[in-house]
Structure formats: structure tokens, C-alpha cells
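A selection of the complex's chains, in situ.
Read from first to last, the chains carry the letters A and B; within each, the first residue is number 1.
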Amino acid sequence: MPKVTYREAINQALAEEMRRDARVVVFGEDVAEYEGSFKVTRGLLKEFGPERVFDTPISEAAIVGAAIGAAIGGMRPVPELMTVNFAYVAMDQIVNHLAVMRYMFGGQVRLPVTIRMPGGGGHQLGSQHSHSAEPLFTHVAGLKVVYPATPADAKALLKAAIRDDNPVIFLEHEGLYNSSGEVAEGLEAGRIGEAQVLREGSDVTLVAYGAMTHVALEAADALASEGLRAEVIDLRTLRPWDQGRVADSVARTHRAVVVEEAPPVCGIGAEVAATITERVFDRLDGPILRVSGADVPLPYARQLEQACIPHAPDVVRAVKRLMQGAW
Amino acid sequence: MNKKELMRAYRQMYLARAFETRVAEQYTRGRIGGFCHLYTGEEAVAVGALWHLRPEDYVLGSYRDHAYYLIRGGDPRKAMAELFGHSDGCCKGKGGSMHFCDAGMNFFGGYGIVGGMCPIAVGLGLAAQRLGEKRVVVCFFGDGATNQGVYHEALNMGTLYQLPIVWVCENNQYAIGTSVPRSSAVESMSRKAAAYGMPAETVDGMDFFKMQSVSERAVARARAGKGPTFIEAKCYRYRGHSMSDPATYRSKEEVEFWRQRDPLPRMRAAIRHDFEAEDREFEEVEAEVGRLLSEAVAFAERGRELPVERLYEDLYVDEAAASPTSAGPA
């Protein structure tokens, strides 16, 4: 299978969906002539022209609102917010319009909007540019939230998102753009809402998503060298999320650690822990632990920032605490 | 316009007015809940602005939305049922007063967030333009909305992409209890809008004729692909901001001043001026509308709320994505 980067995989998904369906349009700040500030939209303007790929002013709220209107008007917009940090200026359009409109209008509109947003920390971008905003979006009924960890998933799930008749927040990790992986020729749309077991194991379940999936895999390697078999589950989709698959795994392993880049409070880890504990309480040998991002805005300085982001040794430590009953 | 057309305009204004009277009654009787904003006094704005639209055109506006829905041809029964929260309301009772919508007639709501609908109008215009359709978008909003950031973003985009939009600012001079000079550095809404490079005009929104003529040009311009137009309609709401506002911040004299400009008597006088028209003719229209509204109330009285089991419907297109978790109260 050909190896492609996460960036290319997303680019392929966009191009293929645009070829497949003339109603798919891409717009956002610097996505057309500049080809995206992370170069994800490279070549799209050239192939599809300015009617379908166009630049916008720095107006995120209006970008999202325009996507909503365009969707009602029969298009399938795939706006890009340059990074997730700028989604906050569009929060009202996302939470109070996009997420609720179908519901409050009694089902009269379909909102096939996919908002792409690169995010995450690790590049010393400081407190206003390094958010992991997935807990905020995941909280909101009416949205779907996807966060792929691999090029293949990025491609398959972006296709699924674009074909989905509901609003989808599609999160991309800036730190993964250059990562590469196998993507089958002609890969088709994936399924939103399905987690994937990336590695089987019987001692503990590591639940992760996005960039943290790779941290969990690395931790599983480290644990393996100490004789501990960790099962690694990549959630891939945060809303709806695959409760069944995670619960099944934890029922078998009796222990779980959730790894998330976002800060912990009211986060993905909390949701997974609360839900899974409820589902398999009797099978648990200990509480479901969280390894989360630090509960601070991300600082600029390199080591300080790195200290905010979970790494494999943090996960290993949590697993050991769990094994030793020392939580 | 011939007499028949004018009588039709009169009927629309009267329908919008009389509907609000019924709403106020039902609200007072506790059959309607939530926030409820009446359009009383501003009828000429909406009737005039929508006069030149075709069925395929898009309309959207604020929470003060009963009139838009009715003028575009919405069924008063479904409107009243919506206010009662019933399943045969135009939004199945999920929207309520602030969120009327009828996709079938391209009326896309009824929004509660001041200014929030403006970029959605941009999107509708964008779709019409890029899909090569000749649709026009009319977007209503208040004077207060011009202080909301997203409004500016939307106006800029509208001109930048030369979208087929008619922006209609209902300048009723108050945002709840705050008058325009106390909230806006520039009091003229059209002067403010001129910063977005499109024709912008201020007109007497209490005058149907002025409204329809300025909107005729605006709609034609939009339909011809020449871009958006901004209309500031100076008008007045006779009632408080919503049913719960006694509107003590306005003087009797001020209200009286605007009552003198009431668009309905003005319209009757205008019709009488240009054509022969007897009282009876107006009375007939009013009686017909009255019957329609009584029927609407009766219809609403007969309705029911959606059963609670259907709470999770309409959230996602694929209903399975909705997750009534064990945590839910229902």
C-alpha cells in the first residue's frame, strides 16, 4: 500500500470528495491561493477553481455561519478554521446555531457541514495557539466530533464526515501532518462512531485519540518490555463514541487508563471514565485513570510545554499505579 | 400597483397585526410560554421588503419573526400551534415564538441570538450564487444587531463576494430598553453600512410604498447578480420589547408620535386616495383574517405536544447518533 502523510491523506479526501460531488466546497482563510497555512488544501484551487475553493476574510464566525447557510442552500461546505484556537470566536455559530438548528426547527434542515480545524500543542505556539478544544465540542449535542490518529483514518473519516448530513467537527493534529502511514488505493469512507483496537492485550486498556494514540502505543511497547500486555484503543470519533468497544475491552482487562492531550477537567477522559465505570463497575480492579494535558494554558518555553503534554512514561506510570493498587 | 395588489398588501399587514393581537391574548392566558416578541407597528417593513420576492427566494430574520412567516404564506394554524408548543406547529413545537421556520417555503427562521442570522444569510446567498440559482436572500435584523461583531463580518463578506442579499435593518430605535444613540457611535444605520461598499438607504419603514419601492430596486439588483443592498427601515414597535417588557423607558409623546404614523390606517388612506374603496371592503378583509385566526387558535387548542419519547428526534439525521445515555433524566 502506498505511504502517504496525514496531510496528504486529508488533501486526497478533500479532492476525491470534491470530484465525487460538485456541491462540496472548501473555503477559509488562505486556503485557496496560499493553499492553506498548513498546506493541506494544496492544489485544490487549481483543480476546482475559485467557485469551489475560495479565500475568506479573517472572520471565523461568519465563515461558520456561511457554511450553515450554504448547507441549507444545498451545498456541502467544508470550511477550514486555520486552527482550532480561532474556533472560539465562532463558538456561538457552532454551539448556538450549527448544533441546534436542525433540532429547533423540528428537523426541517440538514446541515452537512464539516469544519476542519488543526489543533493541539507541541510547537511552542503559546497560550493562545495550542488548544486541544475537543472536550468543548464533544460536550455539545448536535455535533459529531472526529479526531483521526493516522493517515488512513484521516482520509476515510474525512470522507465520511463530508458525506454525513450532520455537522461534523473534524480535528486534525498539527503534530501529525508530517506523519505517514499506509493508505489503501481507493480507500472508501469510514464510519463515524467506531473505535479501533490497535493492539490487543489483557492487562490494561489504554484509551486514546488523535496524537495521544501514538503515545499510548509507545507506552504499550514500553509496558510490553516489562511483561505487561496493554490493549490500545483509538477512539477515532469523540461524539458519538464507541462505548461498547471500550466497555468490552475494559471488562476483559479490568483496568483502564485514558490518555488525552486536553486538560482533564470535564474532559474526554472524565467522560470515558464515568461512562465505562458505570457500564463495567463490577469488572474493574481499580478506578479508570486519566493521563491528561496539564491544567494550564500552554506556555511557550519548550520544556514547560512538553511537561504539559502526556508522554509514554506518564502513561506507563499511571498503569503501574493501577497495577499496584496505588491510585 | 392596482387595487387588488394594494388590498393584498393591506391584508398582509392586517394579518401580521391581528395575529400578534391573538398571540398577546393567548400569552396572557398562559397558553404560550417563553419569550414572545411582537411585530406590532413594524408591519410595513416586512410586507414591503418581501413584496417582490418569488417563492424560491430565501428569508430569515430575528426572533420577532411571526410576521415574516405569515407574510411569506405560512399557515396561521401552524404558527399558533407552534406557539402552543404542539406537534403540528411549524417546528413541531420545538422552536416556539423565536424560532419559526418553514423550509418548504424557504423561510429559514427565526433566530434568538442578536445578529446570529446574518452570516447564515451570507451562506444562503453563496449557495444561490455558486449553484447558479437566481434566488435572492432577504435578511431582517434590528438596530441593536449592528453592534454585534458577526454582523460586520457578514456584511463585509456579502459585498466581497457580491452576493444576492437584501439586508433589512428594522431600526425601531430601541434594543430592549437601550435607544440607538446610547448604543451606537453612529446613529444612521445606513451610514454605518456604507463602510461595506454597497448601496445603503434609509427609508420610512412605516410606509409600505417606500419600503416596497426601495426593496424593488434591491431585489432586482440582487437578482441581476450585482450584489447586496442595505435598507434601513426607520420604524417603531408599539409594544414592549417582549411580552414581559412594560416599555416604561419611552414617553407617551414618543409612542403617540409613531402611532400617528401607523402603517395600517396610512395604507387604508392611500388605497382610498387612489381608488374607490368602501369601509366594507376593508372590513371584509379583516373579517376573513379574523376567521382564519380564530380557526388558528381553535386548531392550536386541539393540538398536543410531541410525546416525550420523541425527545431525541430531529437532533441528527441518523437518529442513532443521538445518545439518550443512562445519565439523561427522561
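Observations, loosely collected:
The rule we apply is simple: contacts are C-beta pairs under 8 Å (C-beta built on N, C-alpha and C of every residue); 3 or more make two chains touch, one makes a residue touch a chain.
Quantities reported herein were computed from a predicted structural model and do not represent experimental measurements.
Composition of the entire complex, written as a formula in the shown labels, equals A x2, B x2.
By our rule, only the chains that are shown with their structure count from here on.
Between chain A and chain B, the centres computed from C-alpha atoms are 39 Å apart. Residues 58, 89-95, 99, 101-103, 108-111, 113, 116, 118-128, 130-131, 135, 149-150, 153-154, 156-157, 160-161, 313-318, 321-323, 325-326 of chain B touch chain A in their complex. Touching chain B in their complex are the following residues of chain A: 23, 25, 51-52, 54, 56-57, 59, 61-75, 77, 92-93, 96-97, 101-110, 141-142, 144, 164-166, 192-193, 240, 275, 278.
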